[in-house]
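Here the complex is missing one protein chain, while the rest keep their positions.
Presenting subunit A:
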Amino acid sequence: MYILEAIKVAIDSILSNKLRALLTMLGIIIGIASVITIVSLGAGGQKAILGEFEKIGVSVFSIKTKNNVEIRESDKLTLKDVEMIRKRLSSVKYAAPITEKFGLAKTDKLTKRAIFIATDFDYGNVSNIKIIYGRFLNEKDILMGRNVVLIDKDSAKELFGYEDCVGKTIKIGSSSSFDTAKIIGVIDSGNLKSLGGSIADQIPVIAAIPITYAQKIFQDVDISQIYVMTYNQNQLDEASSQAVRLIESFHHNKDKYEAENLIGFLEEFNRILSIFTAIIGAIAGISLIVGGIGIMNIMLVSVTERTREIGIRKAIGARQKDILMQFLIEAVAISLLGGAIGIFFGYILSNIIGPFINITPIISINTILIAFLFSSAVGIFFGIYPAQKAARLDPIVALRYE
């Protein structure tokens, strides 16, 4: 029998028993819908978290002195170290020193506490700092230790009454001495605040200044960390150890520095996610098996009900294969239809739940394909036995069946 005709027969048969077919599909619908919901929310969550990692930079590592070893003056990180890492390591794209200083920021009317991020021009590249107005630090600012500053937009609004305060001057320093600096840029607060952590919440003004300028107006400006970005993520490990060795050889010491990156965290995160996915898969598998048993059950009933039809078809020339295909296609059609309805409900459900848990669900073509693949596999697996039973019926017995 032509496959198209077989499909038509199967669909006719399903349509003539709509309620029964729907109830049969329920297991598959629930199974597929829950898989789609969980997988799409999981994928959305994963993307959101990976996005956070990406913001910080997955090809960035930091070098700092170890906490538990004695650090002499000669061991401290210097701007020369930054320069060497930048120039001598071919895998390094950017490198920026950073140190935080706490102090005050003043206008004519207001004095506020401030956190100063003393760094150089590359910091704009290794971090996700966002310039809203003006520009970031440039090479000349660093070279000459210019009295320039970038402040966050919330502070700008507080201090000046408006965000775009590029060109204004502000007094910065510690409680004893102040210096007048020119504002060259306004940065998005969110990013730097996240960098500053809990301290940033208490200290409203976040300001970026040239590290060379910081050395003029603050005491003890030691580089706390060097942020380094490689061209590729897979160069991280190599570049980290190279950078550490380079600095060690320059300072004539050993085991005083360490490099850190986010890859380890990322791997752990992915591992947890894959365990999570496996558990979900198992639950989905069970619901699909239950759904499949439902299909098998109803197909067995259907074969019994249609024994006479099978007999007639066989008498007028249907081969075993024809009958087998007819019932198998019917089982697959039921499970595929159930799969399609399940995908639809999964889509709806994930979009309803998504906003409550702050996740934008992602339903990929792959997920849909796999859902269809699984539902047809369930149809074939659980449909084959009833179909074989139908195909092997003795036509004489089948024709006599009332």
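Assume a residue touches a chain if its C-beta (ideal position, glycine included) is under 8 Å from a C-beta of that chain, and two chains touch if they have at least 3 such contacts; residues count from 1.
In this text, contacts and distances are computed from a predicted model.
Student: What is the protein name, per UniProt, of the chain that does not appear here: "Ion-translocating oxidoreductase complex subunit G", "Protein FixA", "Electron transfer flavoprotein subunit alpha/FixB family protein" or "ABC transporter related protein"?
Tutor: Missing chain, UniProt protein name: "ABC transporter related protein".
Student: Which one, A:I7, A:I353 or A:L399, makes contact with the chain that was left out?
Tutor: A:L399
Student: In the full complex, which of A:K87, A:R245 or A:R319 touches the chain missing from this view?
Tutor: For the chain that is not drawn, the touching residue is A:R319.
Student: With respect to the chain omitted from the figure, which of A:R86, A:K106, A:K130 or A:R308 is a touching residue?
Tutor: A:R308
Student: When the complex is taken as a whole, what residues of subunit A touch the one chain not shown?
Tutor: Here the touching residues of subunit A are 1-2, 5, 12-13, 16, 308-309, 311-322, 395-396, 399.
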